[in-house]
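I have a structure here, written as structure tokens, and I will follow up with some questions on it.
What you see is the complex with one protein chain gone and the rest in place.
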Amino acid sequence: MWSRVKRSPSAVFGLLVIGLLIAAAVFAPWVARNNPAEQFSDGLTIDGRPLPPNARFWLGTDLLGRDLFSRLIYGARVSLLIGVAANAAALSIGTLFGTVAGYFKGWTATVFMRFTDMMMAFPALILAIALAAILRPSLWIVALVIAMVNWVWIARIVYGQVLAISQREFIDAARVLGVPTSRIFWKHLLPHLLPTLLVWGTLGISTTVMFEASLSFLGVGVRPPTPSWGGTINESQSYFLEAPWLVAFPGIGILLTSLAFNLVGDTLRDAIDPTLRGRA
Amino acid sequence: MRGRVAGIIVLMLLVALAAPTWGQRGGKTMIVSFKDDISTLDPAIGYDWQNWSIIKSISDGLMDYEPASTTLAPHLAESFSVSADGKTYTFKLRRGVRFHNGRELVAGDVKYTLERVLNPKTQSPGAGFFSGIKGAKAFSEGKAAEITGVRVVDKSTVSITLDSANAAFLHTMALNFSHVVPKEEVARLGADFGHKPVGTGAFMVKEWVLGQRLVLVRNPNYFLKGRPYLDQVVFQVGVEPNVAFLKLQRGEVDILGDGIPPADFVKVMGDSKLNKLVAVGDQLQTGYVTINTQVEPFNDVRVRRALNMAIDKSRIVRIINNRAVPANQILPPLMPGYDKDYKGYAFDREQAKKLLAEAGYPGGFRTTLYANNTDPNPRIAQAIQQDLAAIGVKVELKTQAQSTVIEAGGQKSQAPLIWSGGMAWIADYPDANNFYWPILSCAALGPGTWNWAWYCNRDVEKMVTDADALVQSGQAAARAARFRQIYRKIMDDAPWIPIFHERRYTMHSARLGGVAGIFVDPIHIPVHYDEVQVLGK
Partner (left out) sequence: MSGYILRRLTQSVFILVGVTLITFVLLYALPADPARMIAGRSATVETVASIRAELGLDRSIAVQYGRFLSRLARGDLGRSYAQKVEVTELLASRLLATFWLMVGGIFFELLIGLPAGVLAAVRRRSALDRSVMLSSFLGVSAPQFVVGLLLLYALAYKWPVFPLGGYGTPAHLILPAVTLGIAGGGWYARMMRSSMLDVIHQDYVRTARAKGAGESRVVVRHALRNALLPVISMIGLDFGTFMGGVVVVESVFGWPGIGQLAWQAIQIVDIPVIMGVVMVSAVAILFGNLLADLVYPLLDPKIRYG
């Protein structure tokens, strides 16, 4: 499998990007040129406007005169954690629910899927505000809320997929024949679910990062002046026509991250794809 | 098959092109854009900056302000007189004033209106303004069937007696809460009165489509002849400020109700064609940080003064594109009682650190600053955070929804510092005591108070009560002098850090005109609807 990954140029590129981003996040204090929270007096024009990219501030400054490059480097910590970890958590929970419901059907499915419906109908924003008020706002609450909210979509999709796959792959027959459940799951279900999970896992990074921004806006997540990619976009988007770099650069960051995971994931999926087994 | 699809697409494009792309406008109609839907037009209930001026155009009070000024003048009242002890006001009403339903206004309507406001069932936010009327308290508590202090002398004369002299009483008779409403319409419409209000004002409600628009139409029988100038005012709601700005440039909107979007502000003021359309003025507003005197270490006045010296106010003003002027005192410049000679606390980091050391905090300390989360308040809060860090005060920021911050401020020892932006005090009426009683007085203290500094100085309270007794118009200068003294004393106690006074920038289309200052009328925000005219035809 690794040989396949190494041979694919796009996967290598993807891994490189992911590696760079993680390195930047971990070694932020050394990579960033300035303190991300420092509001420079000369970071704004005389009438208070942010500066476009220049020699001193590589990616320009934000609405408070802070170095955007430094903020994005530090922001990678928040956004990578949320975009990857919270998303992965949501993915796992959702897959579990959807698979169990689609596999066992009947009453199990009813209980699981109705519970899913209820969680979907449930006003997550209000839960987030209530949580932030009761507990101290932190990134973990954000991750928790995101995981709690996003798993429902995946659960529904996976449920439908498992129903169809079960028919196609004669899963019921396998059950009757006494094939162990774990074998059915790993050898027959998961390979067909993987493409779906990949799509949701990679596209989900973008939406999750933006969701974190909304939650932080409501006071649930990171507190100012802690930077995050989504937060920078959120606070600057109405200035888009005047200061597009404030949206473009974090946006590119989010795009690159989800693309990179997608490239790696695609190659991984090809490696596991049963229809390609044995082929070059 | 493909041909049919192409045909449908072409048809859709034609429909899109042919569709009307601008608002209906004929004759003297003005279009105002707002982001939020208008809440209510019931004068007893409406209390946000958006519906305040609209209500002023639909109903009237005994007193009002001359256009573009803070000068009080009789309005529904033709004249008034004050008794020698300053406690009884007698108003003679104009004859021939009619409600929109045709009935003539009589003195009994004034009494009905005040009793309606003070009736707990109405849930009026303004009941507190009239609690000084004799018998008001007994009435609100249900112990009396009427307010004994309001007396209908005859069909066009009403007298109001107060418990004690209050120099600001006439201002309360100009507040929306006292605007006269007809009893029969309130009875008929019940809770829907706020949606279909009836008054004596220059405009009547023609149509209100929730979430989309409110249309006001001229009242042909308005008692001020020649007003209003416009035939119609249309309020388009749900319009994002950035989009409203585009619409204004295309001629689809006449007034940006929410102001120039911050993103475009510098561009507009720098463009010679656009900045002609912007009227600039001052507001009765101050943005400030409240320092909770009940929370350590802020119970020490030296610490509070140190904080006052630590803030670089001109930098903060620059962050909001110079849309404000730095403040050194509590009252805004337009307010009588403003002290233009007062220097306040200079920006001096070294001195601030010295004061902190004196108070026992040479290494600084940790604390929390609350702010609401609508732009630009988080930014301003972060700027304040950085300034305080420079003298060793490490601030944790809590930017939350407005309702949460307000709630925190009203709890005794919860919020040490609050940036008031977005919730900041804009005067209810242009009198100096309005900046004291609700937000700095001992009387206002209690759970849910808006005196977020939990400040109480009995000496100052007595000074204000005494100043409020200077009722006669000839004593106005003396009263202003007293308030200058009062606010200086408060600034010595430093319960607040005044940061800036916001200025008004009203952008309007070229076709509108009016008396100078009409677009930055300090009482009517964004504009005085009765006084705006369409130039040209």
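By written order: A and B. Residues from 1 in each chain.
By our rule, a residue touches a chain if its C-beta (ideal position, glycine included) is under 8 Å from a C-beta of that chain, and two chains touch if they have at least 3 such contacts.
Since this is a predicted model, take the numbers as computed values, not measurements.
Within the whole complex, the absent chain has one touching residue among B:D109, B:E252, B:D339 or B:D468, and that is B:E252.
Across B:G126, B:P182, B:P228 or B:P416, the single residue that touches the chain missing here is B:G126.
Checked against the hidden chain, the listed residues A:V17, A:V31 or A:V199 yield one contact partner: A:V199. Subunit A residues in contact with the hidden partner, per the touch definition given at the top, are 105-106, 109-110, 113-114, 117-118, 120-123, 125-127, 129-130, 133-134, 153, 156-157, 159-161, 163-164, 167-168, 192, 195-196, 198-199, 202-203, 206-207, 210, 233-234, 237-238, 240-241, 247, 251, 254-255, 258-259, 262, 273, 275-276. Seen from subunit B, the chain kept out of the figure touches residues 12, 15-17, 19-22, 35-37, 39-40, 42, 45, 47, 120-121, 123-129, 131, 140-141, 191-192, 194-195, 209-212, 236, 238-240, 242-243, 246-247, 249-250, 252, 401-404, 406-408, 410, 428, 438-439, 446-448, 450.
Everything below uses one rule, namely that only the chains that are shown with their structure count from here on.
Inter-chain spacing, taken between the CA centroids of subunit A and subunit B, is 44 Å. Subunit A meets subunit B in the complex at residues 37-39, 41, 44-49, 63-65, 129, 132-133, 137, 217-219, 223-225, 235, 238-243. Chain contact summary for the complex, subunit B toward subunit A: residues 241-242, 261-264, 266-267, 315, 318-322, 373, 375-376, 378-379, 381-383, 385-386, 396-401, 404.
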